[in-house]
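Removed: one protein chain of the complex. Kept in place: all other protein chains.
So, chain A:
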């Protein structure tokens, strides 16, 4: 393995994995042993090893969400040892490496837990509630026409930077998972403030925040109590400042929009 540490000793681990047949069945923790895990493996590769073992034994493999395995798609979503995306700060599950664990460790792996994120199977959860929130207003309407010139609309550097920081949200749902109230406020705030900060987002500014917050409430997410676990567990470091911006945007939209409903 390129770049691997030849001195790294393989590890034997005990896994306590949440197994659940489908949405409606009752789940539970099942213990597994995995052997000869390289510290250079990612957490998901370790689960691949477990699944190969299970397949060899004729058992059902553990279902878990993953896609790019590069930390940018937001698909992976494991609650590892009581922390969203595991013990390492600012990291998605796929970028968490087994060198963060020691030989003989017991690792508890659970799915995100929120009423708005029903469990599909085992560790895989349905996060389409986030998609519906985005559909409710997390977009900018662009009219067709000639290609606009670059830098046609002047945007101060610090505003562009703040918008970009908010835009780094990958929608993994760690904020919901970590929040005591299963609140989606950090996710929604990142999407709202990203567009509210930029002139291109001003066209739908008021309806956007009204509709996205309304959809967030319909989905059954909890209300924010400013605990801060969301920002602490966010793999891309979305800050609580975005929630303050969301609150401002919401209040001013409600006070001034023409929407009487």
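What we mean here is this: contacts are C-beta pairs under 8 Å (C-beta built on N, C-alpha and C of every residue); 3 or more make two chains touch, one makes a residue touch a chain; residues count from 1.
Keep this in mind: contacts and distances are computed from a predicted model.
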Per UniProt, the name of the complex member that is left out, chosen from "Succinate dehydrogenase / fumarate reductase cytochrome b subunit", "Spermidine/putrescine ABC transporter permease", "Sarcosine oxidase subunit beta" or "Quaternary amine transport ATP-binding protein": "Succinate dehydrogenase / fumarate reductase cytochrome b subunit"
Given A:11, A:116, A:136 or A:170, the one touching the chain that is not displayed: A:116
Listed residues A:96, A:182, A:197 or A:236, member touching the removed chain: A:182
Missing-partner contacts on chain A, residue numbers: 16, 18, 27, 29, 79, 81-83, 108, 110, 113-116, 178, 180-183, 185, 213-214, 216-217, 220-229, 232-233, 240-241, 243-248, 250-251, 254, 259-261
